[in-house]
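One protein chain omitted, others in place.
Lettered A, B and C in written order, each chain numbered from 1.
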Amino acid sequence: MATKNQTKPDVSGRNLRPFYASHSPAQLKDALRRMHLIRRFEEMAEESYVRGLTHGTMHLSIGQEASAVGICLDLSDRDYITSTHRGHGHCIGKGAEVKFMFAEFFGKEEGYCRGRGGSMHIADPATGNLGANGIVGGGLPLATGAALAIKQRKSKDVAVCFFGDGANNEGAFHESLNIAAVWKLPVIFVCENNQYGMSVSTVRSTAVKDVATRAIAYDMPGVAVDGNSVADVAEAMAAATERARRGEGPSLIECKTYRTKGHSRSDRNRYRSKDEIEDWKSRDPIPVFESELLSHGIVTQAEIDGLRAAVEREIQDGFEFARGGTDPKPESLMQGVTTTGDIAEGIGA
Amino acid sequence: MATKNQTKPDVSGRNLRPFYASHSPAQLKDALRRMHLIRRFEEMAEESYVRGLTHGTMHLSIGQEASAVGICLDLSDRDYITSTHRGHGHCIGKGAEVKFMFAEFFGKEEGYCRGRGGSMHIADPATGNLGANGIVGGGLPLATGAALAIKQRKSKDVAVCFFGDGANNEGAFHESLNIAAVWKLPVIFVCENNQYGMSVSTVRSTAVKDVATRAIAYDMPGVAVDGNSVADVAEAMAAATERARRGEGPSLIECKTYRTKGHSRSDRNRYRSKDEIEDWKSRDPIPVFESELLSHGIVTQAEIDGLRAAVEREIQDGFEFARGGTDPKPESLMQGVTTTGDIAEGIGA
Amino acid sequence: MSELRELSFSAAIHEALAQAMEADERVFLMGEDIGVYGGAFQVTGDLIHRFGEDRVRDTPISELGGAGVAVGAAVAGSRPVYEFQFSDFSMLAMEQIVNQAAKMRFMLGGKVSVPVVFRMPCGSGTGAAAQHSQSLEAWFGHVPGLKVLEPSTPEDAKGMILAAIDDPDPVLVFEHKLLYKIKGHVPADMYRTPIGKAVVRRKGKHATVVAAAIMVHKALEAAEVLAGEGIDIEVIDLRSIRPIDTATIIESVKKTSRLACIYEGVKTLGIGAEISALIAESEAFDYLDAPILRLGGAESPIPYSPILEKAAVPQVEGIVASLRDLVQGRI
Partner (left out) sequence: MSELRELSFSAAIHEALAQAMEADERVFLMGEDIGVYGGAFQVTGDLIHRFGEDRVRDTPISELGGAGVAVGAAVAGSRPVYEFQFSDFSMLAMEQIVNQAAKMRFMLGGKVSVPVVFRMPCGSGTGAAAQHSQSLEAWFGHVPGLKVLEPSTPEDAKGMILAAIDDPDPVLVFEHKLLYKIKGHVPADMYRTPIGKAVVRRKGKHATVVAAAIMVHKALEAAEVLAGEGIDIEVIDLRSIRPIDTATIIESVKKTSRLACIYEGVKTLGIGAEISALIAESEAFDYLDAPILRLGGAESPIPYSPILEKAAVPQVEGIVASLRDLVQGRI
């Protein structure tokens, strides 16, 4: 797997792996900060459900933060991502502000989608995030199309498509990867394999052990990495991004990970064992990352504590901001249905 | 590739390959007869267009007879096939009578579909032929479902799905092969790779060289064979059928072949060269098969001539039968829309 | 005894599926998470434990393939009941439902039948937003070869599922998600609700309301309110979207001379358009004393915000006001 091969010794003189060698302490701390921000955002989101502040459903990615952050870390606002129903991590990873995400949860005008989308559709075009998606696999053709637009305007940006193991059995997966490969589009397909599509394990749904194996069917590179290791994910992503920016086409990255929470609010966890959940919890990506950073002397415990405190403030402030948001007026229902309607109402595209 | 390993010497003492060793001279002659019948049927069908006897469009499989016959040869009427828009060969290979096929072409009540379906929908449920299909890839889930029904009734039959190289880029291909593999269904996916999906070559449409490679994505056996050799096709089919009847699940067979005629009536052949067409014509499956049969002393030239004469009579009689068929009455339009309607009209299911 | 039986709408469907599977071993279920999970709306529930994995099949997330496999199995002699987790996802399977299942019998000259059932959880009100809240019955009502049902009561839910499974043609049953929890009388035996028959849920003389699924309940609520004002509304539960029971509606309109169609699907080209057109071209036209009122879903996707979501579909207050205007000649 090709990667930036800068290496430099850490405090104890050991050579650092490419991920640590190629990122500044500031970048690495920010990566950790984002992981905490995702974690706390989702814990708070869950709490607001319990407190009846939001309706509908929601899908938490607790335990999957490493793939969201590892993939998005080196992307710019001009690179696109398409996300999934389990998209809070991708959204924050790509640079969204939690206050506007909370506002969306609470169905407020201040929300990223003016309260029209909710958890399953949070998007932030300003940071290149084309949105979560309520349709499993729905983002696959969209990301491929965004990559085509990138290629057409001859820029060096990339499009990233997050999707789940369950989505890899949708026809959209096959058609999108084939088109991307035949047209050599700058798109990176990131499968977050958390072992289950809702209640169905990959063993029962998918004819191959590794989704990455399916890259062979499109003659594109496919790698399976430890999705709970930011370093593993980021290094695989670096290789895929370089390939895409060189104009050599798409790649498939499979991040093996796990959601420690249920699929959604209504999940009774009948399809998996406590032991399995505990086992994965013991490989929680956040402590794993922290201990690596500490052992390399890139960050101190004091810095971690400070960073967590800052995250906590951001969460609380964001939550309060959202609680105080504005409810949409029923008369505004038709806004955004078409541009014609909007222009008629004088709000424009 | 596993096959029946009976071998026996031919006239010149050479050991015969499994296909010849495992089939009686009568069976082999019938295979040749069917290939001639397909060829002549399509030549006659084309002629009837020129003479304005049929309307709509039609897709000829001239040059592809070996795969149709090689696949269907050892199937019983209880084994299912789903066919394609280019399905005349499959239909005859599975045992249909040309007179009812001509009648369907001419839109007559005597036709297999009472003139409702035409060339693109000819079916013959009585021989297990669930029908041609106007939708590329449309038969993939259907054959998979038929295989599920077979498994549910615990019989040893198989379902065969014919599809083209173009269809292998449809989402239905991916979803069907995955489901068939996960559920170990007795279905054999037969890709007739004639190098083009209409005007688009596999090089421009398909990210891999061999469609058979895609079997890896479903952990099923995949083989690419010379689709112009009945023996190659039939031996691959024997292995796949045995596997399916043993309950071990699906297989993918890719028959490399070529249509020497245009895609359909409107084709101007702008996308391929005369040389390419001539080159493939020089490997016409019918002469190839005949010379093998002759060299093995399985059939004499006189027998071939006799068999061709019989085919000619069958074609002429079938054509005349169809010309004299009955036109549907406009009042009968609603028949077959639903069983309720039919029962109301007293024709029943 | 069975007179006293009360079941929820979802329990009624569950009972229908269980009885059909008991009675005919060709009947089986397919869908996403219908096994140990019990279905997204807990309709299949424990059936996997009663009938096993072969007859309660969790499919991969592959709607086109899954629905198509059901169609193929039906043609080949099985009796599949395919559950779309949300009917919105049927868009991925339109090809197999409409190009294949609906047309196969006709295209093949009547030589095959396609006894497949599609269960279609539909409707808004759960905060699931634009891609999980649609009411698409009008699309399928436009397709010859399909039968389309929409129960409003637990009794009909059971009877329609059993009728659909018996039927040799492809049948879609739209189940409004907000109805799953309502309770009602459900006979214990294996009865069928006839396909293509509407039913008058409330007799009245001043206006006829035609509604389906949850809108039947809203219409009945509105009728109660109006009864207090001396306005007497007849409420027809359409029950079958294809075929439509025109006769029952014509008869009612001839009596009341006023017609309102109330439906949750998008107003334009929704089921109310067809009901209105059927009456406007019928002998009942001459009996009409007022324009034909349509209250349908807004011309927008379903929004997430509960305030906007409510505004996007007909609500009781609005229905009451509109019916009052209709009867008092203000429309």
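Observations, loosely collected:
Convention: a residue touches a chain if its C-beta (ideal position, glycine included) is under 8 Å from a C-beta of that chain, and two chains touch if they have at least 3 such contacts.
Small disclaimer: the values here were computed from a predicted structure and weren't measured.
Note that the undisplayed chain, when the full complex is considered, contacts A, B, C.
Touch with the chain that is not drawn comes from one residue among C:M160, C:V186 or C:I244, which is C:I244.
Within the complete assembly, B:G107 is the residue of B:G107, B:P186 or B:P285 that touches the hidden chain.
Of the listed positions B:S266, B:S282 or B:Q301, the one in contact with the omitted chain in the full complex is B:S266.
In the complete complex, the residue from A:L16, A:C91 or A:I150 that touches the missing chain is A:I150.
Seen from chain B, the chain kept out of the figure touches residues 54-57, 104, 107-108, 113, 115-118, 120-121, 133-138, 166-167, 169-171, 197-200, 204-206, 266-268, 270-271, 327-330, 332-334, 337. For chain C, the list of residues touching the undisplayed chain reads 64, 88-89, 91-92, 94-95, 98-99, 102-103, 106-107, 129-131, 138-139, 141-145, 242, 244, 265-266, 268-274, 276-277, 279-282, 285-286, 288, 290-294, 298-301, 303.
Listed by residue number, the positions of chain A touching the unshown chain are 80, 82, 111-117, 121, 123, 125, 130-131, 133-135, 138, 140-150, 152-153, 159, 171-172, 174-176, 178-179, 182-183, 335-340, 342, 347, 349.
Keep in mind that, in the parts below, only the chains that are shown with their structure count from here on.
Of all chains, the one whose Cα centroid sits at the greatest distance from that of chain C is B.
Between chain A and chain B the centroid-to-centroid distance comes to 46 Å (mean Cα coordinates, whole Å).
Residues of chain C found to touch two or more other chains are 60, 62, 64-65.
The multi-chain contact residues of chain A, meaning those touching 2 or more other chains, are 169-171, 204-206.
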